[in-house]
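The complex is shown incomplete by one protein chain, all other protein chains being positioned as in the whole.
Chains here go by letter, A, B and C, matching the order in which they are written, and residues are numbered from 1 within each.
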Amino acid sequence: MNETVRTLVVSVPEPRSLDIIFTQDQKKHLFEKYAIVETSALNFAALPEETLENVKYIIGQPPISLGLFDRMRSLKCVLNVESNLINNMPYDHLFARGVHVVTTGAVFAEPVAEMGLGLALELSRGIGQANALFERGMERWGGEGNKASRLLSGADIGIIGFGDLGKALNRLLVGFRAKVKAFDPWLPPSILLENGVTPATLNEVLEQSDFVFVVAAVTSENAGFLNKESFERMRRGAAFILLSRSDVVDFTALMSAVESGHIIAASDVFPEEPLPQDHPVRRMPNFVKSAHRAGALDVAFKRMGDMVLEDMALMERGLPPMRCKRAERETVARMRSQPVTTN
Amino acid sequence: MNETVRTLVVSVPEPRSLDIIFTQDQKKHLFEKYAIVETSALNFAALPEETLENVKYIIGQPPISLGLFDRMRSLKCVLNVESNLINNMPYDHLFARGVHVVTTGAVFAEPVAEMGLGLALELSRGIGQANALFERGMERWGGEGNKASRLLSGADIGIIGFGDLGKALNRLLVGFRAKVKAFDPWLPPSILLENGVTPATLNEVLEQSDFVFVVAAVTSENAGFLNKESFERMRRGAAFILLSRSDVVDFTALMSAVESGHIIAASDVFPEEPLPQDHPVRRMPNFVKSAHRAGALDVAFKRMGDMVLEDMALMERGLPPMRCKRAERETVARMRSQPVTTN
Amino acid sequence: MNETVRTLVVSVPEPRSLDIIFTQDQKKHLFEKYAIVETSALNFAALPEETLENVKYIIGQPPISLGLFDRMRSLKCVLNVESNLINNMPYDHLFARGVHVVTTGAVFAEPVAEMGLGLALELSRGIGQANALFERGMERWGGEGNKASRLLSGADIGIIGFGDLGKALNRLLVGFRAKVKAFDPWLPPSILLENGVTPATLNEVLEQSDFVFVVAAVTSENAGFLNKESFERMRRGAAFILLSRSDVVDFTALMSAVESGHIIAASDVFPEEPLPQDHPVRRMPNFVKSAHRAGALDVAFKRMGDMVLEDMALMERGLPPMRCKRAERETVARMRSQPVTTN
Partner (left out) sequence: MNETVRTLVVSVPEPRSLDIIFTQDQKKHLFEKYAIVETSALNFAALPEETLENVKYIIGQPPISLGLFDRMRSLKCVLNVESNLINNMPYDHLFARGVHVVTTGAVFAEPVAEMGLGLALELSRGIGQANALFERGMERWGGEGNKASRLLSGADIGIIGFGDLGKALNRLLVGFRAKVKAFDPWLPPSILLENGVTPATLNEVLEQSDFVFVVAAVTSENAGFLNKESFERMRRGAAFILLSRSDVVDFTALMSAVESGHIIAASDVFPEEPLPQDHPVRRMPNFVKSAHRAGALDVAFKRMGDMVLEDMALMERGLPPMRCKRAERETVARMRSQPVTTN
């Protein structure tokens, strides 16, 4: 009997699961189109030799030794759905053999950008705070309640980091006719200009913005690059919104800058997550807190499934993956954000 | 001695004041360029005959009887800075003689639109609510805190009323790539199409939207047109955001629709303002309250001064006013929102 | 027998005809919904008294004496489909009684803007000229044929006049990421800013642009305001594109400026139309000629019918017209372009 041999995929998406990243329809499509072997990171190395020899795509990022990699002669792509790259594979060897390593983190750009804008509007208008006062019968009406209010429209806005998330944020700001500057040391200025933002130094962004959004990925080099001096450079009363990882910030210095009244702030990320109950930021006014909720929307996870299916379909046709982001030889070792432990 | 005779302006901007609507620089410019007579609504009729005869522009909307109007032979424009039109002038006679009546309410479009978007993001992501929980040590991390979260990007959005505010809101939504439908019985469909929104009936807007923004001005005809049946037509779980005047809504029916869990809501306006301490909406969950704070930003009031100066400058050159909105014979009598008593 | 009385409309659209401005479907709708009396400008005054007494809308601009106007007690609107306002009605009396005078010239904005962009691209890339050379076997290949070529993308662009046409042109330029400046003495600067263009003086526009588009309406005041000195102010090699009326330009000076090699030019309008066979501009190189073809597209005329129907529908509901442009007391006397004699 003659049957088309389906391409072999090993699925090890932890800490996600297939049900988190695929809708039922997508998952059905996945299983119809591909031969799927499901395993865990722990058991990956113990897969039968035939599976290792024939696996073309891996969904996930199980630990892979060099010896193990050498046995996977058919491997074309590791589709990392966790999005942070752990140093648990011989990346150089993968790249040398032309095996792609791709990540799906771009799915978070849109939800995080919306949260970032929401945090900026909360800082500008005190919407949630005013609602809480209203519930306690302590609201202030009309202009009386707007002493500290400001507009985003027409404001000077600075974006630190101009990857997928910076671009998504910039797109949301289009209707605000804001003057957007961006700092990104990994990008040539022309790419910023093409996106309609003004290339700027870090200091220009800090000194000339009413709102500063931090969306820079954390690397092995930029830990704590936003520090006491950075906050001092900011305009008095300006808003600082942290959306990427807390490691890029000296968090104590940030709290001091808010406490002193120099700036106001919002953050989705914290030095420890969950944060200890007695952490002083908890009860700090003019500091809006969000418990790492910016990106983790069900709809974002489901888009990972879309990306995986689209890129596997391209590769099945002999084309390179285009939807996920490719890891690069030059930068793979520099990406250092901690993997998430929960979704 | 030969001095240029300056154009005579009577200033009676209550309940605003010149200091509310002009920056210091603008006010200086106003007094240098024009001869300003300041008075109150109460004393307006008692102005000296020579003043009445020569006044060219009135900043404000003092009561004007027909007899009084007949004596103001030089009057060219009433620049109403309160924005609601009170029925205290013989509008038909003003229009017949070619006296413009203009309002500055467009200054509120941008701040109200930003607040509207902020309320929508609060309903979508629970930013203020999550911050309050965080302060009490009760936050939920990551996806655990996002059970009810949703995206505006790509959503079906309905706008009821497509005047200055509807247009400003639609502009803010550009970056969200949302599918925007609008209902406005006062506008031809082609104007909606030119603004990139799909013309729709009221029922289509209610039935096919994830977010419904109400920005329709209240008229003598549309009191309570959004009622029990309207809310029932809405998608289960959809968000209703009220930004114009509470009179367009059956507020009790709105509260019931939220209480039943059918929709979620936010409102900047209420049947009584200030609202009694025991009003049930105060402690209603899934109903974000804002104490008529959407438009009353200092920066908005100052733009009134800009508009007044720009339009007086145009009229000084023999041109019609173009910056403020003109009252129309056909609709002046239908506009019926209560004037504000505070700024 | 009980029949709804249909609103009475007198149709006198010359030099257009109903078939020029309405599609068959629209015309059918017009005759079903309204009672139409068709006449000519010459015979208008001789209409039966009952018709004059009951006519609510006039499509066209027949001569109307004051005495005639007084007899038209039901008149609400003159819908001028020629678009230039002739001084053949007692406009002040119409305005005093609240009769609207509206024009449909905005239909030409889009086709003229496209032609303007086409002329600019012809000046930039010599497309038509190169095609003619190609047909004669004299084409130059690749870079050899591009010695005089330039880009619109990123260029400094100046627009003189920022009415419907200026706005339409500016919209077409959005994708070119050009830096657009505009000069319009009839508009407050804030309206230019809202449209994303930089307000500028006439001299700034002339001196700082690579492309100057002239779309200013001719008035009683601006005849020949673009003259020898204006062209001298322009950048060497800059392009001058005339789209509105030749009267705003000293045409002889324009030709000299092109002949001397200082600028290049294109024009859709000429001092005499048709232009004498021996006019020197005919064979002038670096001067692209278009025989007043920019706006006169069938699709534009048909949109007049749309506008007329939409505005009559609004007025039937007691609302003011919003689709056509309203004549203004202040400016009606200044508008002085010659009416067209052909379509």
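In this text, a contact is a pair of C-beta atoms (placed from the backbone, for glycine too) under 8 Å apart; a residue touches a chain by one contact, two chains touch by 3 or more.
Since the model is a prediction, treat every value here as computed from it, not as a measurement.
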item: Visible chains that the absent chain touches, using the contact criterion stated earlier; value: A, C
item: Residue among C:74, C:87, C:131 or C:203 that touches the chain left out of view; value: C:131
item: Identified contact with the non-displayed chain, of C:172, C:193, C:253 or C:313; value: C:172
item: Candidates C:139, C:194 or C:229 - the one touching the absent chain; value: C:139
item: Chain C residues touching the omitted chain (full complex); value: 110-111, 114-115, 117-119, 121-122, 124-125, 127-132, 134-135, 137, 139-146, 149-153, 171-176, 273-274, 277, 282-283, 288-293, 296-299, 340, 342-343
item: In chain A, positions touching the absent partner; value: 92, 95-98, 186-191, 306-307, 310-311, 313-314, 318-320, 322-323, 328-331
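The rule we apply is simple: only the chains that are shown with their structure count from here on.
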item: Topology of the chain contact graph, where touching chains are joined (line, ring, star, complete, other); value: line
item: Interchain centroid distance [CA atoms averaged], chain B/chain C, Å; value: 34
item: Residues of chain A whose C-beta touches two or more other chains; value: none
